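Below are the structure tokens for one structure; questions will follow.
A single protein chain has been removed from this complex, and every other one stays in its place.
Naming follows writing order (A, B and C), and every chain is counted from residue 1.
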Amino acid sequence: MNIDLNADLAEGYGDWRMGDDEALLEVLSSANLACGFHAGDPTIMQRTIRRARDRGVDIGAHVGFPDRQGFGRRPMQLGAEELAALVVYQLGALAGMARANGARVTHMSFHGALGNMAAADRDYAEPLLRAVASFDPSLVVLSSSSVAMESAAAAAGLTVATTFLADRAYDAKRLLVPRRLPGAVIHDHDTVLERVRRLLADGSVVTHDGAVIPMPVRSILVHGDTPGAVSFARAIRAEIEGSGRAVVPLSRQAA
Amino acid sequence: MNIDLNADLAEGYGDWRMGDDEALLEVLSSANLACGFHAGDPTIMQRTIRRARDRGVDIGAHVGFPDRQGFGRRPMQLGAEELAALVVYQLGALAGMARANGARVTHMSFHGALGNMAAADRDYAEPLLRAVASFDPSLVVLSSSSVAMESAAAAAGLTVATTFLADRAYDAKRLLVPRRLPGAVIHDHDTVLERVRRLLADGSVVTHDGAVIPMPVRSILVHGDTPGAVSFARAIRAEIEGSGRAVVPLSRQAA
Amino acid sequence: MNIDLNADLAEGYGDWRMGDDEALLEVLSSANLACGFHAGDPTIMQRTIRRARDRGVDIGAHVGFPDRQGFGRRPMQLGAEELAALVVYQLGALAGMARANGARVTHMSFHGALGNMAAADRDYAEPLLRAVASFDPSLVVLSSSSVAMESAAAAAGLTVATTFLADRAYDAKRLLVPRRLPGAVIHDHDTVLERVRRLLADGSVVTHDGAVIPMPVRSILVHGDTPGAVSFARAIRAEIEGSGRAVVPLSRQAA
Partner (left out) sequence: MNIDLNADLAEGYGDWRMGDDEALLEVLSSANLACGFHAGDPTIMQRTIRRARDRGVDIGAHVGFPDRQGFGRRPMQLGAEELAALVVYQLGALAGMARANGARVTHMSFHGALGNMAAADRDYAEPLLRAVASFDPSLVVLSSSSVAMESAAAAAGLTVATTFLADRAYDAKRLLVPRRLPGAVIHDHDTVLERVRRLLADGSVVTHDGAVIPMPVRSILVHGDTPGAVSFARAIRAEIEGSGRAVVPLSRQAA
């Protein structure tokens, strides 16, 4: 079986950089590109699209709140009409840039506070996913495991691909433990690699409180904006390949 | 013969409004929508797309500099890579929103300082129009008369439709007299209507310094952000219809 | 007894206007100027400062969330450190512009969602008002009636001046009825004028549910961004003067 390895890229803005996108693109099979709202701008989007295209890396839209200063991590209370509009605007902008550069957008995911709110609440997720489907119903929705997202996506006629966040704690419902809680982010690389090995071995994860639960995924997400991110991404890729699997983007995995 | 009547819409931002878009949409055959850089935001773009679609009004992208505070009227010195990226980003965003709402973008034009710089300099216009063509070579480029634009569009494989700015003075080269010069903007409504009548009668315009020159156009532009804009647009429409022509968008004019 | 008449001004941005600031400045004794975060920019701030100075109108800082697109009306979850920083930044910017133009800032108020959150919760108001006091403890805090604000201001050593929002419904605790509830905003001008007359006659207001409660204020706020705002402000001023009072800014009222 193959598995996708993805990260959030194009998170710079103007002269500011975040993460080593070029090096990561050598390791990943998919990239989720910021679309200019919480991070990113047309120039870095264009460059990242071209590099991903040249390396055969899948291009996805990483859609976030319009809050550059807060990096899209602050909850905002926006109406359904505005939410739908900003989802489609970002998807359209990235897809347009991909098209102009001989590439295409294969998937999308929600960033930061927008993603958390959607993963926690089906009523919140539904209009967002209807907006995605109104733009392009063939886009795969990449998400951490969430019944809310899966059911809202099904209602909108969209396919979800679950991605595993190896450095984040899960609860018994397979939801991510919120960042503000202790232990939510696992910083120790050995522990993270051990979690990847377990996932690859038998498709399970150990929850925050010690239970072992199944975690069926087609994809693993690595974070690109931490120190040592590139070498750590390489280590995860080595684990995948050492397990006999290949790193393959969702668009080229057998259904 | 038919003629198009267009204006620049969706120029509000957040709670701020500019022009009476709803009333103008009843008078126009085409609308050029701001795309969120010099004006506009996803919500007003979405609303304006839906209204234009419902009224059979052609939807175009009005592409500008990333300068909301200056309304895109201040020249900015950007590199060719950034210019191409921001043109495609804006086109993609609007086209995506149109697609999600069962509509399509038929044309584009450049706003403010970006438009002036392109109309004055073929070398400046070329990469801009190559960017347009890379996104969608079927987009019609709507422009005031400009040899620079026409020749750059031809090089990029794009069709230009010249639009007549009835309230702006022209020079002997058929270029707009720059706004900062005296007499560049004609405020008297009767004078403007007289210019429209002349154009409709024999396709000519009287230049800034009194010469009569041919002005072959398929379209007339009205400004929507001035006091009395709506009733004035109606008066121009009445002139067109009184001349025996119909107000028809470019996409439905015979080639 | 004298009373202050104030409104929120300088709410334009770039080419966008909101309200007729010049006309209102002829009617008011105090102006609360947006400081460039939820509305306003350096140019309109500078112009409004000069006009207010020339007319002897008190200048206050209207401090809001950093959300121009949402006009500061959307709740944002910001940490205490960031809140303190953005309060002082805005106060400093306006005070600096006043100083450079031979004027001074006499008071401040919180705008929109920031104001609502502070009026409803003493714990939220306290760090905000400590930030105000750290910048200038002589600034008068202008607020709708709120025990939370009054007690937080007292703790910070600041003076509060309560202002009466004639077109907003109050509850039995003298708090504003939230905008989203029916009847929260009173649109009928005659009803609003009747409320002003009652306040001037015996210092009372009729609450949302019909009770009569005392409303001790030194100031009345009018809204400048509604149709007919200027003539309505004049009508309120006429009521004040007809009651034998003078319209006098807080800085010139006897303590």
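Heads up, the rule we're going with is that a residue touches a chain if its C-beta (ideal position, glycine included) is under 8 Å from a C-beta of that chain, and two chains touch if they have at least 3 such contacts.
Given the structure is predicted, the values throughout are model-derived calculations rather than measurements.
Enquirer: Considering the complete complex, which visible chains touch the unshown chain?
Expert: A, B, C
Enquirer: Give the residue, chosen from C:N2, C:Q46 or C:T226, that touches the chain omitted from the document.
Expert: Of the candidates C:N2, C:Q46 or C:T226, C:Q46 is in touch with the missing chain.
Enquirer: Give the residue, chosen from C:M1, C:A100 or C:A238, that touches the chain omitted from the document.
Expert: C:A100
Enquirer: Touching the left-out chain: which of B:R55, B:R74 or B:K173?
Expert: Final answer for the missing-chain contact: B:R74.
Enquirer: Just the residue numbers, please: which parts of chain A touch the chain that's not shown?
Expert: 12-18, 41, 68-71
Enquirer: On chain B, what residues meet the omitted chain?
Expert: 66, 69-70, 74-78
Enquirer: Which chain C residues would touch the chain omitted from the figure, given the whole complex?
Expert: Within chain C, the residues that touch the unshown chain are 36, 41-43, 45-46, 81-82, 84-86, 88-97, 99-101, 131, 134-136.
One rule holds in what follows: only the chains that are shown with their structure count from here on.
Enquirer: Count of steps on the shortest touching-chain route from chain B to chain C?
Expert: Minimum number of steps from chain B to chain C: 1.
Enquirer: Could you state the distance in Å from the CA-based centre of chain A to that of chain B?
Expert: About 39 Å separates the centre of chain A from that of chain B.
Enquirer: Taking each chain's centre as the mean position of its Cα atoms, how many Å separate chain A from chain C?
Expert: 44
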